[in-house]
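A single protein chain has been removed from this complex, and every other one stays in its place.
In order of appearance the chains are A, B and C, and numbering begins at 1 in each one.
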Amino acid sequence: MNDFIFFFNQVVVNGISLGSVYALGAVGVTLIFGILRFAHFAHGDMMTMGAYIAFVLASLVAGLGLTLPLPTGFVVLPFAMVIATLIALGIDKGFYAPLRARGARPVTLLIASIGVTMMIQGLVRLFGGVQTRSFFETEPKGLIRIELPFEGVTRPISFTEPQLLLVIVTAIAVFALHFFLTRSRLGKAMRAMADNADLAKVSGINTALVIRVTWIIAGSLACLAGTMLALDVSLQPALAFNIVLPIFAAAIVGGLGQSYGAIAGGFLLGFAETLAVFNWAVLLRPFRDSFPDWFEIPANLALVQSEYKLTVAFVILVVVLLVRPTGIFKGASS
Amino acid sequence: MSLVELRDVTAGYGGAPILKGVNIAIEASDIGVIVGPNGAGKSTTLKAIFGLLKVQEGHVTFRGRDITNAEADRLVPMGLSFVPQEHNVFTSMTVHENLEMGGFTRSDDITGTLDEVYGMFPDLAAKRRQKAGELSGGQRQMVAMGRALMSKPSLLMLDEPSAGLSPRYMMEIFEQVARINKTGVGILMVEQNARQALAFATKGFVLASGQNRFTGTGQELLDDPDVAKSFLGG
Amino acid sequence: MTLRYVVLFGALFALIVGVGVLMGLPFTLRLLVEAFAFALIAMGLNIQWGFGGLFNFGVLGMLMVGGFAVTFMSYPINEAFWISDGPIMLGQTLIAAAIGAVLIVLAHKAHRVGVTGKLRAAGIVLAWFVAYIIFRSQMDPAASYILSEAGWVGGLGLPVILGWALGGALAAFIAFFVGKISLGLRTDYLAIATIGIAEIVRATIRNTEWLTRGTLTVSPIPWPVPTPQAWQLWGATTSDSFIYARAGYLALVVALVIVALFLIHRAYLSPWGRMMRAIRDNHIAAGSMGKDVKARQLEIFVFGSVLMGIGGAILVSFGSIYDPSSYQPINHTFIVWVMLIVGGAGNNFGALFGGLFIYMVWLLSEPLAQALFATVSNWSVSMGWHAIPDINARSVQMRVFVLGLIITLALRYAPRGLLPEFIRRDQ
Partner (left out) sequence: MSFDAVIEVRNVSKRFGGLSAVSNCSLEVARGSITGLIGPNGAGKSTLFNMVAGNFPPSEGTIVFDGQDITGLKPHQLFGRGLLRTFQIAHEFSNMTALENLMMVPPDQPGESLAQIWFKPGVVAAREAEVRQKALDVIDFLKLGHVKNELAGNLSGGQKKLLELGRTMMVDAKAVLLDEVAAGVNRTLLNDLAGNIERMNTELGYTFFVIEHDMDLIARLCDPVIVMAQGEVIAKGRMEELRNNPEIVEAYFGAAVEVTP
């Protein structure tokens, strides 16, 4: 039983946390692709930037000496999301909108987003320094342990407070997005434009407004995802750049342009990664008495070594692209 | 004052112009039909009115107001509506949502208009929760027309509404168009099936190579042996 | 138009002379060697993107492969490995891999014996899984044995030039499979797929310690020309020895770049280039005009990758150290894109110019930014405020920002680059 709790803590908790971050990022990527028809490569760094904004705000609040029931980094999130959104709108106006106005091909916008990636990376390191930081330098990181009332169970189910918050806000964000897209006028206009931009225009939908809304949602979700990731692990300049590829993989696996596909893709990849590096020998040990004597359980039965954790996402991506290029849910084509 | 008027419009996608000085005028009571061989600039004319490509010379007016190169999100509230030939429904959205998108620019209650449209196309009322992409070609065309009517237009422009439809649906669409016209909506449409279209047009425009070739009432054009010889296949 | 070439390359020459005067000859020679290596890499990307319209975000992978090839080829032989059981175990691993490969091929051919559809797909998945298990069962013990007995495999002790050639060949080999898998994809998917494959290559090279020493790094890697130490043995002073050695290296690299440029440009001006541009412009029409679009795109992808592999090998030999951890997308993929976009995609001289110019900007901006930051910091202190912390670490990030700004500005104001692709008119 203890071994199964170990499995739960290792795989389920980590899979959900990682999947949530991937899902939040992939939704932003997929929305931008749906509306603007280009792969916004700078999305990962918008996440990092959001986390740094939250960090600065949290430091300011901590400087006031307030004690809060929740992690300070979490409390300041709404303000950080507003700032990140404004920056996202500025980036679009400064770098992407002029190219769109010229009728540039999507690939030109993709290259431009590389430029934006580099600018954000440069600025984050310039102002934030290159060292790893923690949101929990001045306050403890809450750990939640649930002891199970069974006999012989000594190991508790455990996860951290940021992980719990991450799952909660992801659920809220996903539901909010769902209601926005299916119920609100603007949300429907967004879906309409993602479906058929020309017809949306013909219907009198203000496409410039829809583009702005897209950046507002994508920017705030990026800030949310980045901050939650930084709360869960730690804050460093390469925070999200390292996971931008799994995020793209999640968006593509889910079908580019499909919001629900992106969420599914995010969780799929999150679990695939944690399952792939999990040492399955742990689950065999309780049964060691029932195996014949000559059978020795190997010390490590992980499918891939943990160094290759990130490559799991790419292998899945490549296989999906080969077998079903439109993604598991049918994706939009450009 | 005409409902919509094109004066010497020259337009194209950059590079060589496709329309070279086209003149068209439609009253609110008219069913105007543009016919002509492929590449004559028929669809381009509609797109030029709707600001979907650049008018290089000439003017487009709507009820006397200059709307040359105005954006669609300004034109729809003014009372213009356009049904493109292809890709004219939101395939991933339900029939109902498609219609809602047609009424996007309106700030008043759209339920009345929704009921009218469903009354006009009873087929759609039964399929209102179905995705538009799952419908047949004829039903899609109805969704497209219904969407265009949701903005309560005073000018409805249709680009080859009968393209790819079986004769039954074609007749139905034409009858609906005539009925819509009777409610005081001016019609301007492009048609490949020139004979049927001209038969019920009050104004016909034959374009060729981006220029007006013949203009007259539908019947005049049908009776004109020159028109018949060149464009109606004898 | 000719004037533009003269002015730009003239300005570049003036810049080099200026750097030489200010920064000294050894630094300038080092800069030029690396700049020419990057120019070669940019020319490779130009073949792929400029001629063929193929988006490759995996430049880094090709550079790493090239670097590995020259390390393996030219590093001295590790006796401890060859006298151990390592070679035998690796041989067994190879056999295991071959068995796995046969299984996979058989599973793919199952439709010949009537197994089709989902059953065949399941068979293929199973075959891959079994092949992977078989391979790992031999690979893992071999890897840990070699690590404990010999440290790592070591090199072959062969001439460096052969290592460069192997770098090109190995990059071509990998590009062939990458291309087979991904060239049918749309541009944006291709971008993600190539970067994904490059990351797999990076993770593999970093973690196969028995073969590459991973994060422990390999050095010193020999040079193809006499090293400073060799010149010192022959009696040159320390400072002179660096100049002689680097000048020798530079001469070799420049000669290589000139030969490559000549061959590539000749190909570009010939029917081959015409065909490739046609495929880039409109692959549907090119297909209906009898051109084998898929095969040709694969050809161009492999051709470009060869130059990247060689370029990566040159950089590693010159630095004399192979450090798999030092490879970063910004320094090894994105910068090459900046070079090509700024220089002019589709123009070989544009790629050459962009490669040289952007690398110089990249390298020179480091001391410039440091000087700038030091000044600001001193001023801050003199005003009674704090000094800027970690000036060196922060200031180098300035150049990443500048590079990003350059590429976005270029896309906006000179989308065809400083030396745009030219139109070939018949006389």
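In the analysis below, a residue touches a chain if its C-beta (ideal position, glycine included) is under 8 Å from a C-beta of that chain, and two chains touch if they have at least 3 such contacts.
All values derive from a computational prediction rather than experimental measurement.
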| item | value |
| --- | --- |
| Visible chains that the absent chain touches, using the contact criterion stated earlier | B, C |
| Residue, one of C:79, C:292 or C:390, that touches the chain absent here | C:292 |
| Hidden-chain contact residue, picked from the options B:61, B:91, B:154 or B:192 | B:192 |
| Full-complex contact with the absent chain, from C:270, C:320 or C:380 | C:270 |
| Touching residue (missing chain; options B:28, B:53, B:125 or B:163) | B:163 |
| Absent chain, residues of chain C that touch it | 263, 266-267, 270-272, 274-275, 277-278, 281-282, 284-293, 299, 303, 421, 423-426 |
| Where the missing chain touches chain B, by residue | 15-16, 31, 37-39, 137, 160, 163-167, 170-171, 174-175, 178, 181, 192-193, 195-196, 199-202, 208-209, 222, 230, 232-234 |
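Assume only the chains that are shown with their structure count from here on.
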| item | value |
| --- | --- |
| Innermost chain, where centres are averages of C-alpha coordinates | A |
| Identity of the chain that, by mean CA position, is farthest from chain B | C |
| Rounded Å distance, chain A centre to chain C centre (Cα mean) | 30 |
| Chain B and chain C: spacing of chain centres that average the CA atoms, whole Å | 55 |
| Between chain B and chain A, distance of the C-alpha-averaged centres to the nearest whole Å | 45 |
| Chain A-touching residues of chain B, taken from the complex the two chains share | 50, 52, 72-73, 75-77, 82, 84, 87-93, 97, 100-102, 104-105, 147, 151 |
| Residue ranges of chain A touching chain B (in the complex, touch as defined) | 185, 188-189, 191-192, 195-196, 198-207 |
| Residues on chain A engaged by chain C in the complex (per definition of touch) | 33, 38-39, 41, 95, 98-99, 102, 104, 106-108, 110-112, 114-123, 125-126, 129-130, 241, 245, 248-249, 252, 256, 305, 307-308, 310-311, 313-315, 317-318, 321-323, 325, 333-334 |
